[in-house]
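Take this structure first; my questions come after.
Missing here is one protein chain; the remaining ones are kept as they sit in the complex.
By written order: A, B and C. Residues from 1 in each chain.
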Amino acid sequence: MSKIINWSRRTSPWIIHFNAGGCNGCDIELVAVLTPRFDVERFGVLLKGTPRHADVLMVTGPANLQIRDRVRRIYDQMPNPKFVVAIGACAISGGIFRGCYNTLGGMDEIMPVTAYIPGCPPRPDAIIQGVAALIEKLRKGD
Amino acid sequence: MSAQTGSWVEIPAGEVRQWVADFLDSGQMRVLSTITGYQEGERIAIVYHFVHKESAGLNLRVFVPLSAPTLPSISPILSAGLLYEREIQDLLGVTFEGILDPRRLILPEEFPVGVYPLRTNYHYHGAEEKETPGQPGGKAE
Amino acid sequence: MSERMILPIGPQHPLLKEPIHFKFTIEGELIVEAEIRMGYNHRGIEKAAEERTYLQDLYLTERICGICSHVHATNFAQATEEIMGLQIPPRAAYLRVVVGELERIHSHLLWLGVAGHEVGYDTLFMVSWRDREIAQDLLEIITGNRVNYGMNTLGGVRKDLDAEQIDQTRKGLQELAERTLYYGNVVSNETTFIARVANVGVLPKEVAYSSGAVGPTARGSGLDYDVRKHLPYAAYGEIPFEVVTSPRGDVLGRALVRVGELLESVKIIRYCLDHLPDGPIAVKAPRKVPVGEAVSRYEAPRGECIHYVRSNGSDKPSRVKVRAPTMGNLASIRHCLLNQQVADIPIILAAIDPCFSCTDRTVMLVKEGTREAEVMGWEELRLRSIARRPI
Partner (left out) sequence: MIILWGFLQALIFPGFLFLSVYALFAEWLDRKLFAQMQNRIGPPLIQPLADTIKLFSKETIIPKAVQAGLFTLLPYFSFAAVVTSFLFVPVYATPAISSFPGDLVIVAYLLTIPTLVLSLAGWSSDSTYSILGGIRALTQLFAYEVPFFLALFTPALLLGTWNISEIAARLPGYLLANPFYFIPVLISFLVGIVALQGKLERKPFDIPDAETEIVAGPFTEYSGRLLAIFRLSIDMEMVCGASLLAALFLGGPQPFISWMPGIISYLLKTLAIIFILAYIKAAVGRIRIDQMIRFGWQILAPLSLVGMLMVVLFQKGGLI
């Protein structure tokens, strides 16, 4: 039974996208992932509008002070089990904006992050690979 | 100076609104591009970047003392100025008299009052030096 | 249903790919008040720019916005070059135009898709993003990157075009031109799309003027201000093209302007490829910049983008001010929104093609003394992102 559940989670990762103060570069590449050239729906990935429906929080940007609590709230609203993927240099470490007065140094200061996808911005292929890596991680059992 | 930069005009701070009103009346304004503020020693400069119909930039500069940074707002006569003035108010602590909407625009709610990131005495520390993650790193001296 | 409700939109909302907060007061389905709260994307770039060198700032400004990265980089480079008194070689000017116009194509196609998505027309979204990939491929061929191209340097550009790349670009343009005609057809003929955009979010010419609207938002209301025409930069002074305007003033007008600009952009790039001058692609820029100040304007896909750079004679600017086009257009949006339907919020917001990361960026000062002069290129950025801690 747990095998079936595990399979279903791997096969149907629904994502929610949140820009936590990023420059948009990662965000358009993330959206590009949904479009015909890359089409991640063939892997069962759907973009959802509300955190209640989502399994994976795809977050970009260095997280500035004003948005910190909002990111946290979205994370809290997601039902378990949930995963966070940090996309791009900013979400990983603050990137080029590290040290600016209004930014934090990466998403893991706010919530636990399961996967990091480096790049400024990462190519859509890299984002797909990151999601695949997350799924692979799930296969091996959390 | 290129046409993009255009010419510079300097007037006393108190006459800003009248000057802009006259400029508007003349029908020569194409657009108010933005308002810049910067600190220069003991005074703050506010620059209004216009585009003139004759296809050249026109920059109006006024100075206000750092000790009493106040000047009349142009937002009642030109609504384009409102957001730019609010931004300068947030970041440089300049008061615009008669501004239509004096609330904070850009800085987070929890950012300390009376601290203005664009002033030269403001220094911020990198994230790695922060004691508690997420606290505003900057302090006014 | 006269009871008033507050409808918050943002910072997380499927309508927005970027965080901003709108607070709408609605009566039934009618909007009676709209408020904007920004700052969710404020990173303090202007302050950061004061504490980095000019060359570092070039890459920092490129990351103000991921959609119009060439805009900000070129803009900053132009302002700095003006203070330095540098004249960039003609070939570099043409190459800047080529990349800039490709960026406009990608951005307008992106907008068209988003607009389709906002009115629930997902097929338009998918199809226009499919074709946007052609523009992305061309950008990758020319600059090496899909986003944040790293094409500019102080004094010119970093990469040259060879005959094969020109050939590939021409082929891609041919395809883009055909597709654009199809979009023009969709935008002006598809019934449900028209029903959602015609006479929606009307912005009269006078309001557009007094609220400082720029770009397609202003041109869709009949204001014919285009920096490329009126204050030409790079090679635009030599290139023939039309400024597309529409007197409609509604969302449809803005859509028609963008489709028209897509066609113009294809023409401009073709002209550039045909008339590409020979010669070097960059001149050497001095490390120190003389005392001075300059304003640089650039017609970004969303409108006039302006950079003001002030130099105190050191290797770091003393003030960098950036005003992205969305900031100029935001003031007009309240007028568009009042007395409209809740269902029209998405398309009205989308119609100015908002880009809040540009808008919020604000303070760009380069870090003084706290760090050694360092050039943040792609490689190092990647390295940093992998290493998790600054090196």
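Keep in mind that, in the parts below, contacts are C-beta pairs under 8 Å (C-beta built on N, C-alpha and C of every residue); 3 or more make two chains touch, one makes a residue touch a chain.
Given the structure is predicted, the values throughout are model-derived calculations rather than measurements.
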* Chains shown that the absent chain touches, full complex -> A, C
* Structure fact -> Touch assignment to the omitted chain, from C:Ile6, C:Val32, C:Leu181 or C:Val291, lands on C:Ile6
* Just name the one of C:Phe193, C:Tyr225 or C:Tyr308 that touches the chain not displayed here. => C:Phe193
* To do: Would you indicate which residue among C:Glu82, C:Glu103 or C:Glu118 is in contact with the undisplayed chain?
  => C:Glu118
* So that we can see where the missing chain sits, which residues of chain A does it touch? -> 4-5, 7-9, 11-12, 14, 35-36, 39, 41-42, 44, 48-50, 52-53, 55, 77, 79-81
* Asked: When the complex is taken as a whole, what residues of chain C touch the one chain not shown?
  -> 1, 5-8, 13-15, 29, 116-124, 126-127, 130, 190-193, 195-196, 341-346
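Keep in mind that, in the parts below, only the chains that are shown with their structure count from here on.
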* chain A and chain B, separation of their C-alpha mean positions in angstrom -> 37
* To do: Return the distance between the CA-based centres of chain A and chain C, expressed in whole Å.
  => 25
* To do: Would you pick out the residues of chain B that each touch at least 2 other chains?
  => 107-108, 117, 122, 124, 126, 128
* Structure fact -> Contacts with two or more other chains occur in chain C at residues 39, 42, 44, 47, 360, 363, 370, 389-390
* **Partner chain A, residues of chain C touching it in the complex** => 11-14, 17-19, 39-45, 47-48, 59-60, 63-67, 69, 110, 113, 125-127, 129-130, 132-133, 136, 146-148, 355, 357-358, 360, 363, 367, 370, 376, 378, 381-382, 384-390
* Structure fact -> Per the touch rule, the chain C residues reaching chain B in their complex are 37-39, 42, 44, 46-47, 78, 82, 209-212, 214, 218, 225, 230-231, 233, 293-297, 304, 306, 308, 310, 318-319, 321, 323, 327-328, 330-331, 360, 362-363, 365, 370, 389-390
* Asked: Touching chain C in the complex: which residues of chain B?
  -> 1-6, 30-34, 36, 38, 47, 49, 51, 55-57, 59, 78-84, 87, 91, 104-108, 117-118, 122, 124, 126, 128
